[in-house]
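Excluded from the complex is one protein chain; the other protein chains are retained at their positions.
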């Protein structure tokens, strides 16, 4: 299959495609809602037909004919191969059955440690400048998934030498720290941002710049990272989305809930229509 | 409801009725196959309509139209309210949901400790005179059921000062030993034998003779017990089975699998017929 | 603290109204937990608890939405032992943030876990053991701020494990697809932590979309996730998860939720919402009336296009 790249795509569509490319055929993917789920679905509908999505609520392997609106949305149950309980799903992850986990956060450091709990600001954990939702399942994914893909926007206030609070461990303080702490999962494989992709040094486990998105310069990236960033000898340009990936993304998220401004001004009638239509169109994809 | 006692009944039928009488309405009963299951069914069909039987395989609350031929027989699934897994069922018992457990064994001592593992004879655990099946779920029932009912034949070689091996703890060495060992269940409430019923002193937790079956003397019982048996001040005569209890027992075990010699010479044809007939007859009971 | 008839679990008919069930089993100061994850949330019980003005609850849960954020906003919660509090796609946990950042309406005590380790707390509580070990949380700061989690070397292989303490809430509220009047509860689709919540708690209210006969339960015993012996009360509450979805029953009402969350952004907006949707309607039936049964029916029809329980 020769790859035809898209010329016309949004940044969100590139992120979906980049996430999809991290997934291999046969992977079990612990997918959060939004770009990760879209990425997993795009992977399943292109190069990885045997992907199994695991949803936190306890649904395994859904094949919905509509966009997934939450980790416990009914879409997660639709045509799934197993619906079970939360503790069982996470236990399966701890047992090593989940190949990829996709998580985001507000801050990340050079060892891929993520913070989605609190921004201290002038305060501390107990009197924070900003309270975030917390770990949810992110810590467990970071602990036990075979590998993790981190996604967050590239901004200097987010890419820090040291995060305020480690919600989800990456490589902690580098080298074999994960093994020392007894973490069963493999740790972060990549950080995907709106400007570039980072990967990790196999020995030191420090993040380095692996590729820049089309049109982005290395200097632009360095300017948004708080630590002395290491750069790959041969920095690549991030592979753009293929025509097929963009086409499928637009079908999956026809209402632009995740890839546009679909949430704004969404009336009940438009919403019902969006779902009803998606069912018809998605039947063509499966 | 005035009680009409049966005149014509077998010893097995008396044991079934005596077991049934230990069960209160609303009890959840962990029932082994044979006399215990029959007793629980008789209780459910007479004074305790809200009894729930829990079967070791993971079936809860069966209402079969046939005799139950094993803890994992399909009869345990028939009209049950929940079929689940073994570990869940036993966990529910450890949580305290099971009011009564019924267990047997080869040896018992004065504190109600049961042995169903090995008879040492001249040997020991590793080279026993006689190897028995082992604990199965008996230890877990003895540990966690609200109360236990022990059933075994009254014989001097079985009623010992000290059993060779404690498979299922009763009151261990008496008094508050169960609490000291952290056992959550209440311990033995009674030992039902072919000749009498023993109960336990509330303080010392030693077994004493509570009642003798019709026609049995206290001396006969003492002769079959290896320790200096304590006798209730007012030894009763065991309540005989009622007409209704005997009638129902005979319907439930029409093939005399448990209450007679039904297993002998059971051809395939007779067996199929026994089950088919039981379905018709039992429909009258429920 | 709670003085409830211990024999309630033995009743052959446990049906109650939502109002009575909450009044009976949720006194001030209770430790409480709810089922649901993403969808299938216990929204109706949350509104009822707010209406009854119950206070000083200790809340234990994985990732609460309404049950955590709204109860915090309503000033019902003293302490929260949770992994996450927000609303996913439709908006953030504004009440939760206000409580932590600005102590509005008042300060709350917070103890953090992850979703899995909250799940293990319920599992440990359900099987009546003091803790269960795990490999989650290692190397994270959750360990630093939660002194109840102990890290040990396991006595078998010397592996590092975190011990997660059991929890036995005073009361669990579990919303399921259907139940009989005795409390045998069945769920179509994912079941979050419902099966362990119900067993871990000292008392359990099962709310269900539909009460069915025991015969119907007996037809599909594999679907029973909670047997009657773990249940104190059964309440039929259709659409109890609105605006959330409920598997095989009704679709997510995202436009409604977006509007709700927009209101929650300010304290005034939240208070007005409570007045309009919780207090003024006076009951869950009143809430549904206000949402509109036509809209609810549309959500039910919408879901049927995609999934229909085939049991």
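Just so it is clear, A, B and C label the chains in written order, and each chain counts residues from 1 on its own.
One rule holds in what follows: contacts are C-beta pairs under 8 Å (C-beta built on N, C-alpha and C of every residue); 3 or more make two chains touch, one makes a residue touch a chain.
Computed from a prediction, not measured in an experiment: that's the story for all the values here.
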{"item": "Which of A:11, A:81 or A:129 contacts the chain that the document leaves out", "value": "A:81"}
{"item": "Contact residue for the chain not shown (choose from A:22, A:92 or A:109)", "value": "A:92"}
{"item": "Residue, one of C:24, C:67 or C:128, that touches the chain absent here", "value": "C:128"}
{"item": "Touch with the omitted chain, as defined above, among C:13, C:28 or C:159", "value": "C:159"}
{"item": "For chain B, the residues touching the chain missing from this view", "value": "33-34, 55-59, 64-66, 69-78, 83-87, 90-91, 93-94, 117, 125, 128-131, 133-140, 142-144, 165-169, 172, 177-178, 181-184, 257, 263, 266-268, 270-272, 275-276, 279"}
{"item": "Interface with the undisplayed chain - residues on chain A", "value": "26, 28, 50, 52, 59-61, 63, 77, 79-84, 91-92, 94-97, 184"}
{"item": "Absent-chain interface as seen on chain C, which is shown", "value": "128-135, 150, 152, 154-157, 159, 161, 163, 165-166, 187-189, 219-223, 310-311"}
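As a convention for this text, only the chains that are shown with their structure count from here on.
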{"item": "Touching chain B and also chain C, the following chains", "value": "none"}
{"item": "Chains linked by the largest number of contacting C-beta pairs", "value": "A-C"}
{"item": "Farthest chain (mean CA position) relative to chain B", "value": "A"}
{"item": "Centre-of-Cα separation between chain C and chain B, whole angstrom", "value": "40"}
{"item": "Chain A and chain B: spacing of chain centres that average the CA atoms, whole Å", "value": "57"}
{"item": "Computed distance of Cα centres, chain C from chain A, in Å", "value": "27"}
{"item": "Touching two or more other chains - residue numbers and ranges from chain B", "value": "none"}
{"item": "Multi-chain contact residues (two or more partners), chain C", "value": "none"}
